[in-house]
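Excluded from the complex is one protein chain; the other protein chains are retained at their positions.
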Amino acid sequence: MISTEAVRKGQIKDIKVLIGQVHLTRSPNRLQSVLGSCIGLVIYDPEIRLAGMAHVLLPHAEGRPRGMLPGKYADHAVDCLLESLTAHGAARSRLRCKFAGGARMFDHALDYTRDIGASNIASVTDALAAARIPVIAHHVGGRLGRRVEFTPEDLTLVVEDFGHNRIEL
Amino acid sequence: MISQIHLDDLAASARHGAGNAGSMLSRWLHREVRIEVCSVASVRLDLIPQEGEDAGATTITIASRVNGGLPGNAAVQLSYADATQLVVCLGGKLPGEEQAGGIGEMERSMLQETANILFSSMMNGMASRMDIVAVPLAPVVLVDVGTAAWDALLIESAACADDAVVVTARIACIGSGPTIHLVFLPSPEVLHAITRGAGHD
Partner (left out) sequence: MISILIVDDALFMRKLIRDALEPLGYRICGEAADGNEAIARYRELRPDITTLDIVMPNADGLAALAGIRQINPTAKVIMVTAVDQRESMRRAVELGICDFIVKPFDADRIIGAVEKAAQGLPLGAAETGAV
């Protein structure tokens, strides 16, 4: 467990991964995000404690170019994480994944968003399978938003939902 | 590509809508309400949710799909404390923040109806200056952690570009009262229409 004191002193940085972004970090820093229908996708190399998180908003790029937000689409996000992790010394064969999110936030009023969470989950799962990255754990679906935090030091993804449930993956 | 001229034009319409909405909300809440358009700008998607230090705090988001000639997503987001004050204006009461999941049906309805009046007057005020009609659908109330609701609001814009035009306004009840942020994200297609129709008068 990392002390809040260490964060305050600046020895540990908490990196916020906003919509569509991809961030990489090493232990002892942490990656954080707040998710609704989006997915917080973490791919990491346990040997060297290097991890990357993408904040995935949409399921498929459908041939669109990567653009300024490489984590926006599930397929781009997986590609981008693999490229940058290996560029920073991760071994492709050691990479593992944990992810969370994909809730269904609204019912009827925003029609076209119907089950975008479910599509995101399916798409992330497909992209990981295609890239042959083992999924160690995930916490997805439901109706509640999630706050997530990945700690490369101990490789845990802590998920806290709005119902104050705290799950360690 | 949307130019500053189009944004300025949209801002003028938004101010027209804000004036209309301010007087409607004043009547509804029986107190003076002023709505100021803060900005009308093209913003990169990841920077649109105003994620502060309290990103995990309880917030209430009331969102509405707008159809008609000015399609898009409208939403107001307010802190739990502000929502509590707003509901008091209408004769209701919210439970403590730790029981926020248990907001009563009547109070939920008060928030929904306030947003309904706000969106209808704001969007129609905006649309009428552009000589079109806006049709906001019944709003939904979402009580959740901070910025989680944004995912759904941004999807439409995100499928077209990495940035979106955002109209933001601040709703202030004179004296001590809630400060609410209102956003409207026009559909990308309507922006194309606006840019095509530029220079008409």
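By written order: A and B. Residues from 1 in each chain.
Operating definition for what follows: a contact is a pair of C-beta atoms (placed from the backbone, for glycine too) under 8 Å apart; a residue touches a chain by one contact, two chains touch by 3 or more.
This structure is a prediction, so every number in the text was calculated from the model and none was measured.
The shown chains contacted by the absent chain are B, with contact judged over the whole complex.
Checked against the full complex, the candidates B:Ala11, B:Ile117 or B:Ala193 give a single residue touching the omitted chain, namely B:Ile117.
On the side of subunit B, the interface with the absent chain consists of residues 20, 24, 27-28, 90, 105-106, 108-110, 112-113, 116-117, 120-121, 124-125, 128, 133, 135-138, using the contact rule stated above.
The working rule: only the chains that are shown with their structure count from here on.
Taking the mean of the C-alpha atoms as each chain's centre, subunit A and subunit B sit 28 Å apart. Against subunit B, the residues of subunit A that register as touching in their complex are 16, 18-21, 34-38, 55, 57-58, 67-69, 72, 103, 105-113, 116, 144-147, 160-164. On the side of subunit B, the complex with subunit A involves touching residues 44-49, 51, 55-56, 58, 63-65, 73, 98, 101, 137-140, 142-156, 158-159, 162.
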